[in-house]
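Removed from the display is one protein chain of the complex; every other protein chain stays in position.
Letters A, B and C name the chains as they come in the text, with residue numbers starting at 1 for each one.
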Amino acid sequence: MRGITDISHRKGFPYQGNVYLPHMAVIKKVVDETDDTKSFHFSFKDEKLQREFTFEPGQFAEYSVFGIGESPFCISSSPTERDHLECTVRRVGRVTNALHRLGVGAEIGFRGPYGNSFPLDFLRGKSLVFVAGGIGLVALRSLIRYVMDNRNEYKKIDIIYGARRPSDLCFRYDLDTWEKSETVDIITTVDKGDSDWKGREGFVPQVLEQVAPSTENAVAVVCGPPVMIRLTFPVLEKLGFTPERIITTLEKRMKCGIGKCGRCNIGNLYVCRDGPVFTYEQIRNFISKEF
Amino acid sequence: MTDKKISKNDIAELLADWNREFTVFTPKLESDNVSKMVEWDGKDTDFLKWYRNTLVPCKTLFLPSMEEMFRFEKRAEGHYHLELPSVEKQKRLIFGIRPCDAKALTILDMTFEDTYQDPYYLSKRTNTILIGIGCTNPYDSCFCTALDGNPSNPTDVDLFFTDIGDEFVIETTTEAGNTLMSKSKHLQEVNQTDETRTREAREASRKKIIRRLDTEHLRGKLSTIFENKDYWEGIAAKCISCGICTLFCPTCHCFDISDEMLKGKGRRLRSLDSCSFPQYTKMPTENPRGEKWRRVRNRVCHKYVFYPINFGVIACTGCGRCIRLCPVNWDINQVLNDLPDRV
Amino acid sequence: MKDRSVEQKLRGEAGELLVAGKVDYIVGFERGSLKFTTTPLITKDGNDINRLVINPFITSNLAKFLMELKGRVGIVAKGCDSRSIVSLIQDNKVIRENLVILGVPCSGIISLHKLEKLAARDSEEIRDITREDDRVIVNIGGEDRELPAAEVLFDSCLACEFPTPKEYDILLGEPRAATISQNAWKNVKKLEALPPEERWYFWEKEFSRCTRCYACRNSCPICFCQQCFVEETEPQWIASVPRWQENFIFQIIRNIHLAGRCTDCGACERACPANIPLRSLTRKMYDIVDDLYQFKAGTDKGLAPLMAHYENTDPGDFIR
Partner (left out) sequence: MREESKWEPRLLGFLCRWCSYAGADLAGTSRKKYPPNLRIIRVPCSGRVDALFILKALQQGFDGVLVSGCHPGECHYQVGNYHARRRLAIIKKFLEYLGVAPQRIQAAWVSASEGGKFAEVANEITEELREVGPNKLFTDER
């Protein structure tokens, strides 16, 4: 069941020291992405740790706002950026609300990186079709930026990105930059446009079907709200992507982030430990069930 | 090393000796019928008369219902200072753990040692010596024998006591147990009659376990009906989604992590949680197991399908607590025995 | 009428209801998997009807399941259960027309735990238990022993004012008159005799055993909030950790929320695995409400809920 996203081979296990004790990090910059979403740029207080810290695109971490609690978010920056890390957070609950109240200079806790990552070895040399909905782009952004920084190792790139309203589109500055590359096609869509909107209107799965990106030597990488993910899989299959060539990253309620506290399981798989990156092949039996 | 024996009258002195080196835990009635392993008071051995099994499972000595993970303090200019709780140096000894609860710890070890070591659980685990006592009076809800266990199974403890009437016969199973025995007084040699009586006692208690469970075909059957919503809705109907079956289960280990802070000083706490609660998986916008039947299915399958896939062992020891304590008599043993071959 | 014949009548009526399509579900009791227990039977299937039982061990308050079931429901109800149903009707949580209430005049439910203690035997050693008027006959190893019913019934049953359901469509058996025993107030009186600090300390000790399993709330037929205040996170009213302070506040607020709804049926206390005497809270709240407003929960479906109503003459002498 584990397949290409398995991490058990990775170095550094077992983890040394108290795995629940967060590293202290300082917020360096806050970027307003949308009305309710902010990106936080931060770096570790411990400079040696900042220099040596590594992760792979797709991994996540547990972020602490002390006194409020911890929440898992994926790391939205690329491992190629060495001086800081980024996370992008929508204000939806207790911890995210508290995080949104923090500004530059505030201290947060960071445990991680956790989980597997996008299978870089498998993706190398292939064309990539990124399909994202709303805040879901956050989970793909690390990989997209990584790919952009190593552009010659990958073939064609398609990004199909949708949101509810134009103002809900995140990382517009990134989209603008990426679009400048000739071998990158970006299609943005919104459920309902406004007077300024010049892109498409329609839900992501429908737009994906219309755009019908080539499946030749291609892998689709999908992230978005659960319902969007569920509706996107059949479209990708229809387009000719086989289940092993459809990759997604899932979000679940988590507490420990390391496969112990129990709540993020899909069947025997823990999203925190065996995921968050899965192939459609791995989870297809659970579709419409519990993810 | 051959077995030794000890008179029940000498147990208090044996425990008193051990108490010098260890913090000794023994079963205690906290209120009426609520029993728990607690620090021994230095004299009471009454439990030898009433003890069947503790209501609160032994896991709570390793994974407490609430524990402090670390403290934090907001200092000048918004800097946080973190401090881990001091590690208990004093070695612990649990006297009287039942085979099912000891086996549960072996099962829990797999989770807490997997990939990332859990320092809180493991430090307590490595610091504790387990003295098991075989059951003479199992409950009619017990079914350990169906799960590779039995009421006299010494595998998961350091020393194992078998009740042969006025005396206990002591079997040594680990090096730690061996060391402890070599330092202990009041021990007598075992003769042939004692050995016969031990065998008979073990056989008698095994016979008292009346429940059965065919575990061989369970995984197949559960996989077959996994997708069958009607089936799960039917068996889940009477469940009230309380946390008894999980919080009192010796192998359930789900936990919650939460912060509390007052005037700049705070603590991060870990407390037991339950997959029976709808909030357990609730995210701000979604709840993958908001429906009761999904939670019931998860609980059953986690023990009997998912854990075996991940660790090769069923995460149930047949202690029967969930059956005895359930307010609506939701009986996992009965449900598993009645699983349809196909629906 | 004996339980056996009540049972026969119940099976007949319930079967007819299902066959005639008058209800979608039957909610009743069937034999439990442990000795001297019953378990809720919730079924749509006429073949299950013969599993329905009535005996002195029908402990659950089945009204609990009404809000989960969609459609019309035929429900077995003891006196206390029927009052919980009335309470739910008062709060507009269930619709009377969707229910067929199969009322059971109840002579009290036996507490197996009390009985085990009094007989000094575990249930496994007891062969049979039968109820005969004011006695309970316990057969141990072939020998009959008589115990006074008042000493083995649940305390809540000893205080029961309405053993015959207040609301029913079909009454299974003859109506019964109440036989109230002052024993039901024993624990409340004991507490009231203590100085205030000791009363508080008593609860501190009791609630330090609470594991926050929420069996009390979840077995309660009228704890019907979609989201309980303990689970709110913005703001978080009380911590989710099982600490006596929070455990106690949870239970205090639960009782206050249930004022005028709680019928003191005892379901919470029976469900509690930590043996916390929750009825010493519910009983007192019931009496406070009765005292102040002459309001008995679940006795009149036409009345407005206690807390959604007021009178100009309500006592207010405590207000400056």
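Operating definition for what follows: contacts are C-beta pairs under 8 Å (C-beta built on N, C-alpha and C of every residue); 3 or more make two chains touch, one makes a residue touch a chain.
Only a predicted model underlies this, so the values are computations on that prediction, with no experimental measurement involved.
Peer 1: Using the whole complex, pick out the displayed chains that touch the missing one.
Peer 2: C
Peer 1: Can you say which of C:118, C:140 or C:191 touches the chain missing from this structure?
Peer 2: C:191
Peer 1: For the chain that got dropped from the picture, name the residues of subunit C it touches.
Peer 2: Contact residues on subunit C toward the absent chain are 191-192, 196-203, 229, 237, 245, 249, 252-253, 255-257, 259, 284-285, 288-289, 292-293, 306-307, 310, 312, 314-316, 318-320.
In this section, only the chains that are shown with their structure count from here on.
Peer 1: If you connect every pair of chains that touch, what shape comes out? Choose line, ring, star, complete or other.
Peer 2: Shape = complete; every chain linked to every other.
Peer 1: For subunit A, which other chain has the most distant CA centre?
Peer 2: Of all the other chains, the one whose centre lies farthest from subunit A is C.
Peer 1: Rounded to a whole Å, what is the gap between the Cα centroids of subunit A and subunit C?
Peer 2: So the centroids are 50 Å from each other.
Peer 1: When the C-alpha atoms of subunit B and subunit C are each averaged to a single point, how far apart are the two points in Å?
Peer 2: Centres of subunit B and subunit C (C-alpha means) sit 31 Å apart.
Peer 1: So the centre of each chain is just the mean of its C-alpha atoms; given that, what is the distance between subunit A and subunit B in Å?
Peer 2: 38
Peer 1: Specify, in ascending order, the residues of subunit A that touch 2 or more different other chains.
Peer 2: 93
Peer 1: Which residues of subunit B touch subunit A in their complex?
Peer 2: Residue positions touching the partner: 69-70, 72, 74, 78-80, 82, 84, 111-120, 227, 253-261, 266, 268, 273, 275, 280-286, 288-289, 294, 298, 301-302, 305-307, 309-310.
Peer 1: Using the touch definition from the top, list the residues of subunit C that touch subunit A in their complex.
Peer 2: Counting only subunit C, the residues touching subunit A are 233-234, 236.
Peer 1: Across the complex, what residues on subunit C touch subunit B?
Peer 2: 32-35, 37-42, 60, 64-65, 68, 113, 122-124, 206, 209, 211-215, 217-219, 231, 239-243, 267, 270-271, 273-275
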